[in-house]
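Supplied in structure tokens, the structure appears directly below.
Left out: one protein chain. Kept in place: all the others.
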Amino acid sequence: NARMRLQQSIHTFTDLCWDKCINKISNKIDRGEETCLTNCVERFLDTSLFIVKRLEETRKNLS
Amino acid sequence: NARMRLQQSIHTFTDLCWDKCINKISNKIDRGEETCLTNCVERFLDTSLFIVKRLEETRKNLS
Amino acid sequence: NARMRLQQSIHTFTDLCWDKCINKISNKIDRGEETCLTNCVERFLDTSLFIVKRLEETRKNLS
Amino acid sequence: AQELINKINEKCFSKCITKPGNKLESSEQTCVAKCMDRYMEAWNIVSRAYISRVQ
Amino acid sequence: AQELINKINEKCFSKCITKPGNKLESSEQTCVAKCMDRYMEAWNIVSRAYISRVQ
Partner (left out) sequence: AQELINKINEKCFSKCITKPGNKLESSEQTCVAKCMDRYMEAWNIVSRAYISRVQ
């Protein structure tokens, strides 16, 4: 189910990026924390693409 | 299965509260550690109830 | 499925022993890290056997 | 929403109840309430970032 | 009991075998044995606390 997989990914990213970006609990998420959360998601997806692409290249070079 | 869910909860709480309450391994769990373990379970359940109650109030105020 | 369980164990051990043995990312895994990884797997399995054996003895003494 | 409640519970218990006492102190309740609001804000920010990338 | 064995293994390995060597040292075995007993004690305390709350 696509909707459930989407929700699951959002839960996983919120968990990971919360630990990376939120240190203390204040009255609102500040600008720096918001930028960190957005960048955290985007860089994680970049890293994921980078890994898959590099694995494929390694396979091509081996065959 | 209710019995299995109960056991699973006990495993989860022992895992969590062990990390919070037990620092070094001694010959017996001391009074302080025992109190900490008991309070850890009870406060976790309190927190859980508090969160659910607050979510319901937010929903009621929105509708 | 035996093959999948084997693979799953290798993933679990790599995860655990990576955290225990690899501190910084260098150009190759060095001798010390390799020994640590191998010992980590072997000592984990030893610990596992030790625990199971000790549990069985406790049960025997109780019955 | 069960998954969200579980995550909030896990994250906010570990942030707000460092030394579990005889009852949930009012200062701990305030912390959990704030933490919960921050977590849901974070969830929204993460959703937006993720959805705008996968679209 | 498989789940309990897995948890003990995970917790006590990380507490007792900080630098894995060529064999399981007797001091490490003593530590694992004690850790195992403490973990089962903790499991019992947690059970009692949890069951008395959900009843």
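What to note about this one:
Read from first to last, the chains carry the letters A, B, C, D and E; within each, the first residue is number 1.
By our rule, contacts are C-beta pairs under 8 Å (C-beta built on N, C-alpha and C of every residue); 3 or more make two chains touch, one makes a residue touch a chain.
Worth saying up front: this structure is predicted, and the values here are computed from it rather than measured.
By the touch definition given at the top, chain A reaches the unshown chain through residues 20, 36, 39-40, 42-44, 46-48, 50-52, 54-55. Contact between chain C and the absent chain runs through residues 6-11, 13-15, 17-18, 21-22, 25-29, 33-34, 37-38, 41-42, 45.
Going forward, only the chains that are shown with their structure count from here on.
Drop chain B from the picture and the touching chains left over make up A, D | C, E. Touching chain B and chain D at once is no chain at all. Hopping across touching chains, the smallest step count from chain C to chain E is 1. Chain centres here are Cα means. That of chain A falls 34 Å from that of chain E.
If each chain is reduced to the centroid of its CA atoms, chain D and chain E end up 29 Å from each other.
The set of chain C residues that touch two or more partner chains is empty. Counting partners per residue, chain E has 16 as the residues that reach two or more other chains. Contact between chains, using the touch rule, shows up for A-D, B-D, B-E, C-E.
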